[in-house]
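As you look at this complex, bear in mind that one protein chain is not there, while each of the others sits in place.
All chains are identified by letter, namely A and B, in their written order; residue positions are counted from 1 within each chain.
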Amino acid sequence: MTGSNRLEGGLIDRSKPLRFKFDGIGYSGFEGDTLASALLANGVRLMGRSFKYHRPRGPMTAGSEEPNAIVELRSGARKEPNTRATTAELYEGLTANSQNRWPSLKWDAMAVNDQLSNFFAAGFYYKTFMWPAAFWEKVYEPIIRKAAGLGTLSHKPDPDSYDKGFLHCDLLVIGAGPTGLAAALTAGRAGAQVILADEDHLPGGRLNAETFTLGDQTGADWAAAAMAELSSMPNVRVMTRSTVIGAFDHGIYGVVERVSDHLPEPLPGKPRQILWRVYSKRAILAAGATERPIVFENNDRPGIMLASAIRAYANRWGTTPAKQVAIFTNNDDGHRTASDLVAKGVEVVAVIDTRTDAPGSDLYDVIAGGEIDQTWGRLGLTRIEVKMPKGGIRRITCGALGVSGGWNPNVHLTCHQRGRPVWNDAISAFVPGDTLPPGMIPAGAAAGDFSTHGALVSGRKAAQEALADLGIDAKPTDLPQAEDAPVRITPFWHVTRAKRAWVDQQNDVTAKDVKLAHQENFVSVEHLKRYTTLGMATDQGKTSNMAGLAIMAEVAGKSIPEVGTTMFRPPYTPTAMGVFAGRSRDETFRPTRKTPSHKWAEEQGATFVEAGLWLRAQWFPKPGETHWRESVDREVTQTRKSVGICDVTTLGKIDVQGTDAAEFLNRVYCNGFAKLAVGKVRYGLMLREDGIVMDDGTAARLAEDHFVVTTTTANAVPVYRHMEFVRQCLFPDMDVQLISTTEAWAQFAVAGPNSRALLQKIVDPEFDISNDAFPFMACGAVTVCGGLRARLFRISFSGELAFEIAVPTRYGDALIRRLMQAGAEFDVVPYGTEALGVMRIEKGHATGNELNGTITALNLGMDRMVSKKKDSIGSVLSEREGLNEADALKLVGLKPVNPDHTVPAGAHLMTKGTKVSAANDQGYVTSACYSPNLGCHIALAYLKSGDTRMGEVIRLVSPLTGIDHDVEVVSAHFVDPEGDRLRA
Amino acid sequence: MHDLKPMTPLGQHEPVIETHGPVTLTEVTDTALASVAARLGREADTAAILASVLGSETPAPARHGGKTLTAFWMGPDQWMVEAPLETHEDLAAQLAATSEGAMSVTEQTDAWCRFDLSGERLADVFERLCSANTRAFTGGEAVRTAIEHLGCFLLCRTPAHISVLGPRSAANSLHHALLTAMRSAH
Partner (left out) sequence: MLIDHPLLGPRDASEFVYKGDASLINRPDWQAEDALAKFIDYGYLRDNPASDHRELWFHEQGDRSWLVVTRDTTTHEIKSVELARDVARREGRSK
């Protein structure tokens, strides 16, 4: 045996010793140990310091409900604060450190708070950090933040990864104790698709911690045999180390599987944890019950634990917190711990039972009607003082005290959809109420059925019931004989005369705090919780809420059910943030879309910009260019002078077909499409039903019953959704069919006076693309490069003679290379989104900056496009009074009076001579750039009555950046306002 | 004949093949795609034309199948036809020629990237990627769902061979997600 407090037996593998370190000191344990069990076996009871008063603390429990023994596990980037030592599985080389102490766990300077406890009562922060208000951010917050919290973060990126997954089943069984195993066996044998999830690595629940038998087997052996059978069934998925953290709508459960937490680090490619979304048709809540403590003076010393935890440490882990143990109980279950300890050779010095009719024992001394009056031991329990029933105090030396105040069914998941538990007098505890998440059946201890026999029968019955709902007939499973002891408890919540008695040990809430809250008129239990922070720590008050409610009920003169409970919310136990992110982090935070010319653009050294999910070339720097403006100015100038090429694949493309295709477009665009000739393209303005502009684009009529519509890059998805809404919901009997073709075609804009000459080298000679044969706004099918199918559109965003050419996407890379080659004689340039932006501003074309969700056709100067001869979305509401005021904003151009000045986007416009104020606001700048063609900065802006103010000099102000200078209002069409170039 | 060289969705000139554990991931580029949607009132005609193209019944919702060619259901009265690219480079035009005005046909070949997963225990991979119940797949399923935010089709050819069709521009992201899930699961 290793360690001073190691006992015989248990479910640990003594052939596999493991070394580990706690606070730098080396220890050893065995495979199957938790950090807490191994430390206890080594005689270590002190594992942490409390949150507020820095009181020395040791483990209270042997499970996930642990409030005290929370540590920093691992080191470096993998450091995990606030990890429960009671569930951390031991592995070779594990390192852990205690937290919330300085300089050391045994001597903690902040423990001075404990001496000042009179100042730190409930509401301390609310009462203290009130005045002056100026201190809130600068003084109080830093102090509070420094003092708050338990563990510390590594401040390094998590080196591990997390998965998300999806599972489907007929029946989800939550918990693999006797109830869950009986349910899973019943359902599994009936052929149902079953998922059995348990937070422990060793299924069996309390069966692994108890000594009683099931038939002729130990509980642990029966559980192991049941697991072996379940694991052999192809229709059953057994998930260990898997916590069901939440019950969500329609039978969906969240399950966190800790795949690698029991290993020093995850295996290559494997996640640390997986967040499963389980779609269940039915669920059985077999989550068991949690023992609750009794509140008494100094009840938080290391060594004072739940009686069931001491029993579990002895039976399952072969260890004890001390060689001499006392028990404090109000029910029969405390006696079970005493007799099990005696059987393990641990000295039980006394069982103090608050009941005057407590059962006696030959094995140990029972003090019936006794109460704990006081405890001693600074860093660990050394002695208790018992108030004897007939008066007087008896001092008893012991190193551990097991406390049993009864058991609470683990009803948490039944409350995740607003269900409220109900009080059950027979077991003095809350049990699941009637309002359960649909499809959930609580069973066994979670439903208040505490005996092993009751659990088995209840699990079997729940499974039969659940499957019957699904039309599956499940035969009753044979169940072994098992203990069926009744619950005998006389409620006893706290020793009333205690002064420093801890209700919530993790948040350091005392019985006195609860009483103070009542005194200060906090009546609702939810207010009590928030004022005292009772139950708000990482353990969510699993061991403390009940006592808090009972004390509140007592001081308020109410019954416990009258006081009620607070709401339980997901997650059931603390859950790492990383598992919610899954793989969506860093460069895989979201998918990346690449254009067909991406690889080629990379080879050219392009700088890329994210546009939605797309990566688009922003500009193409040439050797010697040191500033982005040099590249962009060159691209613009060269395109306007000769020819430039830009990948415009990202624009949304929607194929619209059907005999009513033209009429459909009439409805979705405010302007008319019915008369558009085949082989022609038209600009279309799309309104929302409220009259605001949704998007703009072009529609090319490829045939009488076939259009290709383009959308802006950002709106491709919403526009498609909107068009399907119009088609399916508003005009269900129009003959029109829609499908996105954005990705199917690689599309390049070829712009500039030499664009036709360049394309004539690419487009096969049988297609005449001269100005006569293929004029502005023409479109049609052509072939390129000797027979490749292509679509050609004579449209222009730049304002130049321009085309867009589309080929099947797989040829996009080859085409851009061929275009560049063919364009060499014209000094062709590729241009990116910046040059694209400059040229469209120079031309006065609107884009997302202008179509900002507040703008109407009138604001754009396109009000005459809104046809009143036909029905179209947004047409009627665009006539609303507020959208048609006399001084409505109009799109204009701006030029600085001093050509050296910039005209930043976001700046506001004021009439000369008026004060800079919101009341005098005349409009705002939407887009701005440096125009190499005009040799100054220019901008597009919305200006009140802007169309009538051409030539006016106006103030451009940006109080944030200190800009205040004069600009001239000009036409938004800075370049070629007559459009001669387009038609050349 | 033109001499332009096609590029695969992953930006290579040859399809990428990766194997991890029992699963092989293959980029598939040899299939032409065209969507077919029935014109209003011509649903039965469309189903009949499609049946003759496929040499079998037109697939029901969330199904795929066919003999001479294959197709899968995309939405109400809408299917995607698959054909060998070598013989059907102009699949959409071929189908349109048989449509007799009953259906709208749209070329989709390059709108999609396709990755085939083949091998044992594919459900272990897919359950880390999407909400589709791939464990229940027996063959013939066609489910459209989201994988890493991307709208994808899963086509179960056999339980040991499932195709994933995703948006072509996001091929690298989808490929990465599939490979990551393979390494995580196996």
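Definition applied: a contact is a pair of C-beta atoms (placed from the backbone, for glycine too) under 8 Å apart; a residue touches a chain by one contact, two chains touch by 3 or more.
Being a predicted model, the structure only gives us computed values, none of them experimental.
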| item | value |
| --- | --- |
| Per the touch definition above, residue among B:Thr70, B:Ser131, B:Ser163 or B:Ser184 touching the missing chain | B:Ser131 |
| Absent-chain contact - pick from A:Gly219, A:Gly251 or A:Pro442 | A:Gly251 |
| Hidden partner chain, touching residue among A:Arg395, A:Arg721, A:Arg864 or A:Arg983 | A:Arg721 |
| Residue ranges of chain A at the interface with the undisplayed chain | 166, 248-252, 277, 279, 417, 438, 689-690, 717, 721, 724-725, 728-733, 871, 875-877, 879-880 |
| Touch list for chain B against the chain that is not drawn | 61-62, 73-76, 131, 144-146, 151 |
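Simple rule for what comes next: only the chains that are shown with their structure count from here on.
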| item | value |
| --- | --- |
| Partner chain A, residues of chain B touching it in the complex | 1-9, 11, 29, 35, 37-41, 78, 90, 104, 106-112, 127-133, 135-136, 148-150, 167-174, 176-177, 180-181, 183-184 |
| For the chain A and chain B complex, residues of the former touching the latter | 161, 163-168, 268-271, 274, 277, 279, 583-584, 588, 590-596, 598-599, 613-614, 649, 655, 657-660, 705-706, 733-737, 739-746, 783-789, 807-815, 818 |
